[in-house]
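As C-alpha cells, the structure follows; a few thoughts come after it.
Every protein chain except one is present and positioned as in the full complex.
Labels for the chains are A, B, C, D and E, by order of writing; each one numbers its residues from 1.
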Amino acid sequence: MLTRVILDDLNARYAYALDSGKLDLWPEFFTDDCVYKIISNENFGLGYPVAAIYCDGIGMVRDRVVAIMQTAVYEPRTYRHFVGTAHITGQEEGGVTSEANFALYESIAEREPRILFVGRYVDRVVMADGAPRLRQRLVVYDNYRVFNSLIFPI
Amino acid sequence: MLTRVILDDLNARYAYALDSGKLDLWPEFFTDDCVYKIISNENFGLGYPVAAIYCDGIGMVRDRVVAIMQTAVYEPRTYRHFVGTAHITGQEEGGVTSEANFALYESIAEREPRILFVGRYVDRVVMADGAPRLRQRLVVYDNYRVFNSLIFPI
Amino acid sequence: MLTRVILDDLNARYAYALDSGKLDLWPEFFTDDCVYKIISNENFGLGYPVAAIYCDGIGMVRDRVVAIMQTAVYEPRTYRHFVGTAHITGQEEGGVTSEANFALYESIAEREPRILFVGRYVDRVVMADGAPRLRQRLVVYDNYRVFNSLIFPI
Amino acid sequence: MSEQPLEVPESRAWPQEGSTTRVPYWIYSDPEIYKREMERIFRGPVWCYVGLDAEIPKPGDYKTTWIGDRPVIVVRDEDSSINVVENRCAHRGARLCWAPRGNSSEFKCPYHHWSYTLKGELSGMPFRRGVGGKGGMPKDFDLAANGLRRLRVHNEGGLLFASFSADVEPFDRYCGSEVLSYVQREFSGRPLQVLGYNRQIITANWKLYFENLKDPYHATLLHAFFVTFGLWRADAESACVSSEDGKHGVMISRNRDRAGVDETSTLSSFHSELVLEDKDTVTPRREFADGKVVGITLFPCVVLQQQANTLATRHLIPISPSQVELTWTFFGYADDDEAMTRLRLRHANLMGPAGYVSMDDSEVLNQTQIGATACPDDRAVLEMGGKTADNCDHMVSETLIRAFYNYYRTVMGL
Amino acid sequence: MSEQPLEVPESRAWPQEGSTTRVPYWIYSDPEIYKREMERIFRGPVWCYVGLDAEIPKPGDYKTTWIGDRPVIVVRDEDSSINVVENRCAHRGARLCWAPRGNSSEFKCPYHHWSYTLKGELSGMPFRRGVGGKGGMPKDFDLAANGLRRLRVHNEGGLLFASFSADVEPFDRYCGSEVLSYVQREFSGRPLQVLGYNRQIITANWKLYFENLKDPYHATLLHAFFVTFGLWRADAESACVSSEDGKHGVMISRNRDRAGVDETSTLSSFHSELVLEDKDTVTPRREFADGKVVGITLFPCVVLQQQANTLATRHLIPISPSQVELTWTFFGYADDDEAMTRLRLRHANLMGPAGYVSMDDSEVLNQTQIGATACPDDRAVLEMGGKTADNCDHMVSETLIRAFYNYYRTVMGL
Partner (left out) sequence: MSEQPLEVPESRAWPQEGSTTRVPYWIYSDPEIYKREMERIFRGPVWCYVGLDAEIPKPGDYKTTWIGDRPVIVVRDEDSSINVVENRCAHRGARLCWAPRGNSSEFKCPYHHWSYTLKGELSGMPFRRGVGGKGGMPKDFDLAANGLRRLRVHNEGGLLFASFSADVEPFDRYCGSEVLSYVQREFSGRPLQVLGYNRQIITANWKLYFENLKDPYHATLLHAFFVTFGLWRADAESACVSSEDGKHGVMISRNRDRAGVDETSTLSSFHSELVLEDKDTVTPRREFADGKVVGITLFPCVVLQQQANTLATRHLIPISPSQVELTWTFFGYADDDEAMTRLRLRHANLMGPAGYVSMDDSEVLNQTQIGATACPDDRAVLEMGGKTADNCDHMVSETLIRAFYNYYRTVMGL
C-alpha cells in the first residue's frame, strides 16, 4: 500500500512545503510519536546520539517551528531540496522503512548558491489519519561539517 | 488525467531535449499561447516583470532558439538539468498547475563543473495536440545572480 | 514491460547499493555480457574508446570491486548519487535503451562536500534472471576533468 | 587611522611606447592596483551610483549596496530626503542591515541592539546605565561621536549618487556640461518606475566592462544580433563624446533598418536570412525626440543604457581584480503606456546575462580576462580611430577608452 | 631551519586612543597577522586543546586533529598514556593518518611504508638494506634522528592539551588558580562519556568567536530564546573572571525563571507569549552544587561550555583569517542516569549550527567578519562596563574582551 511512488509523492510535498517557506505545514508530515533528527553520518555511524536538530515527539517538532519564526536571528536565505527516488528497505508493523538521498542548496543575497547538505533520509513511514506520515525521519548528512548555520529543517 | 507521473515524464523529456543539445525540439514542449520566463526569485517576489529570458508566445520561444544558434557568441559548454518530483498545486481549465524543483549544472573545458542555477518551475500544463504541453513555465531561480552568462534555456 | 517507473526503481536500488557502501552488490545489477564504462563526454563525442573505468563483461566488473576493496589506497570518503527520471529512448531485442542524468557528490573529512561528477547514464536494460539488469551502462560525464581521484563506481 | 600605504612595484610602469594607445595587462589582475583603485577611486572624490530614487519611494524604505568594497545603506528619511550611511555598526562592526531591502524607522544592530536614526546618528543602546546599578557605558560615552559614517548624496533626476569624499566636486561640474546634458536627457526628473533587476557576475576586471561600453566599434562586429537587425551599425550616424578629463564617455548612435548594401552586409556577423517571428523584439518605438540611442559610462561605476526601448542602469560592484558584480536595474517612466512597457520588457531580452547582445559581452570579457591575466606584462593596442583621445563623429574608434586611461593614469599615479 | 620572518607593516599600529577599549579591524583579515598568530600563539608557549581522553579510551586508539595550521595525531599508548605527534611522515611529508580516528599498534605511512611507534619513533622501513644487495638506506642513516615531532601533553581531568613549546608553563600556572578551579569544577576527573559531535565552519576570524564567549552581555540581547526562557538574563547573579594576564576568561551566571517585571521584559528580544510544548527543552535539572552556569574560554582554542544540562567542549581550528572550524564535542559523565542523558540531548538543541541560541552567533559573527573585512582601518569600541579589564560581579560588561586584547597585544608585539 505504501508504494515507492507514494513515498516519492510524500517527499515531493515535503520538499515543497519547506522550500516555499510554509514552515507551519512541516509538522503535518509527522506522527505524534515521531522522531526527527538531523545528524551527521559521523555520529550516526559511531552510534552517538547527538544531533544538530533533535526532536523526540511532535511537540518538539512544533517547538522548532515556533522558535525559528519567533526567536532566531539570521540572514534571509532560500533552501532548495532535491530528494532522490525512494527505496523501500523493509516492511514493519503499520508501514515501511525506506531511504532516499537528498541534497540541499542554499541561496543568499550577494553569494553564489551553495550545496549545503548532502545525505540520506532514513525513514519509517506509516498511514495515519488517512495519509502517509513520518514516524521517523533521520536526516543523515554526509558532509563533515555545516557551513556556518543551519536555519531551517531539511 | 495529468498525473504527477505524467508530469515527471514530461520533465524528463524536457531535460533530455535540452541536455542533449536538441534545442530545436524545445519549442515542441509549449503551447502556442505559452509564457516562458527565466526570472529571479527576487523579481518574482517583488512583482517585477523583468526576466533574464522573456517569451510571450511560441514565436518568441522559437526566436530564442534561432538567435542562440545563429547569432550568439559563447564558449562551448554542457548544461545538465535535474528536476525534482513534480507537485500538482491545482486544477484549472484544461489542465493543472504544478511546481517542481530544478538544478542546473554547467560544465566547461578547463573548469570544474558548477551549479549554475537552482530554483523551481512554476508551471501550467495542458493537453494539446495529444500531448501534455506547457502553457506556462516560469523558471524562478533562487540564486542571487547569474555566474557570467546564461546561454541556453533552463 | 520495462517501463520508466521500473527503470527509476532500478536506478534507486543501484544508487542505494553504491551509496551505502555495499560494493559487493554492485555486480548484481549487470548481465554477464555487460559493458560498463565511465567515460568523458569528450572521448565519447570524439569516438575515442578510452575510459576512466572500462569493464567488458561481468568478470571485469567483479575485478573492479575486488581491487578497490583489497589493493586501493585512498582517503575515506562518501559518495552520494542523484539520478534523474529515466527517459526511454528506444526498444530493442529483449529490452530498452534509456538515458538518465546523474550527479555525484563526494564528502571527505575536513573538506566541504563537492560535486564530483555530472552527466548521463546511457543504458541498455534487459530482463535477466527475473529482474531488470544492465546490459550496458555508459557513465558519460560532462565535467572536463576529474578532481583528484575516482575511487568507487558511479 | 590612515590607510596602509599601498606599494605598487616600480616595475608596474605604464608602457612608454605610445602611452595613450597602450594599456598594460597587469592593471586587470594585480591585487595592489586593485587596492589602490578602491582607495583612490571608489573612496576618492567621485560620485558613485548607488541606485534609483524609485527603488525606495516611501520614508523608511532602504536598500543595501556597495561602493567598491564598502557596504552602504541607501535610505529615504522621514522628510523624503535620501541618506547614505555605511552599513556597519559603530560598536563592533557587524553589518547593520542584512537584507537587500526593507522599510524601517531606525537601524538596530542585531548583535547588541545599538540603535541609529535613519541619518546614522547613534540614538542609544540597552543597558547604557547598567542593570541593577551595575555595568553600563561610561558616563563620558558620547553618542554623537559614535554614529555611522555618513556619505555625501546627490540625486540627479532620480539617479542616486554618493561620495565618501568631502572634497568631491558638485555633480554638474563632476559630469561636465556635455555629459550632463546626456544624463538629463534620460533623467529629466520625469518619475521613473522600476521594472526589475538582472544581477550577474562578470568574470572580468571591472575596467574591462567599462571599456566595453566605451567601445562602440566592437558592437558592430561581435554582436551579430545587433548588426543583423540594424540596432547598431557602423554606418549609422554616430558620435563619441568624453568629458573633458576623459573619465566619462557617451556613445551616440541611431537604430536603423536591416542592413542594406554597405560595409555591414559583407561582415560575417550579418545574417541576411535571419527572420524573427516576433518582430516587436527588434522594432523600437521612437520615444526620444532626437531619435538617438545613447550609452553613457559615468565614472566610476555606472552605465546608463538606452537601447531600443529598454532603459537600465548597470551598476558595477567590483568583487576582486577578476570579478565584478553587474546589477542591471530596468526601469520605465511612471507614465509609460502599456504598449511601451510591453516593448521595454521585450527589448530587455537583448540585455542581461542571457541577452541576445549582452551574452556576447560577458563571454568575450571573460576570455579577455583570461588572456590578460596570463600575460600581465604584455599590453593592449588601442589605435582604432587614431592615437588621440578626441571626440569624434563616428563609431569606428577606441577614442573613449584612450580618454579613460589618460584620466585613470592621473588618478592612480601610474 | 627558522621560520620565514613575518613582516607586519608598520601601519598596523594599534589605535592610540583608549587602546584598551579599541580593537582595530585589520586583526581579523590581515594574512600576515594570521601567520604571526600561528607562529607565536598556536606554535608558541600555549596549551592547545586537542580532545577528550574519553575519545580514545583503548590503547592504540587515535584521533587526528589540528593545532592551528599543523596536523597532529592524538594517540593512547600501550601504557594508556597519551601521545601527541605531528601527523606528517618524516620521509617526504605525507600525512600519516588519513582518517579522523582509528586504532593501530603503529603508524605506517602509505607512501613508502616508513613505520613509527605510537610515540612517533621511526622503527623502520622496507628495503632498508636494499634488495638483492643493491640499494637501500645509507649505513649511517639514524632512525632515532628521523622520528615524528612529538609534542608536550597535559591531561586535565579528561581534557587533553598539547604544546609545541618546550618552554610552556605547567598547566596549573598556565591557567592560574581561579580559572583552574572553574575548569576542575566540570573536569574533576569524574569519567566522561562522549555523546557526539557537531562540526561547523564559522565564517569569521577565530578571535571573533573567542570574543563572543567573553561577551556575556550580547547573550541577553541577541539571543531571544535565552532571554525568553530565562536561561541567560542580564539581571541574573553573574560575574566575569579573567586569568591575571587576561588570556583566559570565565563567564558565570545562573539559569532563572521566565522573565518577570524587570529590564528584560522591556527588551524586544523578550517574547512573553512564547510557549514551548516540550518544557524539558528549557528546564534544566540542577547538577552542580553551586547552581551556576559557567562558560570558560581557555586560550587559545577551546571553550568549555556548561549551559542548562548540556556540556561540551568547543574546539577552534583556524582555517584562514576569515574562517574557523568549530568542533563541538558533547559529553556527559559516565555515570549519568538515563534521565540526565535525555536532558543533555534535548538541551543540545540550543547549541551547534542549528542551535536555538548558537545559530544567532554564527549568523552575527559572519556579519561582523563582513563589516570588519570591508573596513580594516576602522576599529571596535569596547566600553561596556568601563574602560578597564578588571573582573566584575555582573554581566553588563565587555571586560573579558578588553583583558584578552591586552594579553594578545603583548604576545603579538602589537
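Following the convention adopted for this analysis, a residue touches a chain if its C-beta (ideal position, glycine included) is under 8 Å from a C-beta of that chain, and two chains touch if they have at least 3 such contacts.
From a predicted model like this one, the values you see are computed outputs, not experimental measurements.
Within the entire complex, contacts from the absent chain reach the displayed chains B, C, D, E.
For the chain left out of this panel, the touching residue among C:Ile38, C:Ala86, C:Ala100 or C:Val125 is C:Ile38.
Taking the complete complex into account, residues 38-40, 42-43, 46, 48-54, 56-60, 62-64, 66-67, 70-75, 144-151 of chain C touch the chain not shown. Considering the complete assembly, chain D touches the hidden chain via residues 9, 11-12, 15, 23-26, 217-218, 220-222, 234-235, 263, 267-269, 360, 363-364, 367-368, 370-372, 374-387, 392-397. Counting the whole complex, the residues of chain E in touch with the unshown chain are 1-5, 69-71, 86-95, 98, 108, 110-113, 126-127, 130-132, 134-138, 141, 146.
Everything below uses one rule, namely that only the chains that are shown with their structure count from here on.
Note on connectivity: the fewest chain-to-chain touch steps from chain B to chain E number 2.
Annotation: the chain D:chain E pair of sequence copies touches via predominantly different residues, less than half of the used numbers being shared. Centroids of chain C and chain E (each the mean of its C-alpha atoms) stand 43 Å apart. Averaged C-alpha coordinates put the centre of chain C at 48 Å from the centre of chain D. Centre-to-centre separation of chain B and chain D, using mean CA positions: 30 Å. Chain E has residues 100, 201, 222, 269, 325, 360, 364, 367 in contact with two or more other chains. Shared contact sites, meaning residues of chain B that touch two or more other chains, fall at 5, 82, 103, 115, 144, 147.
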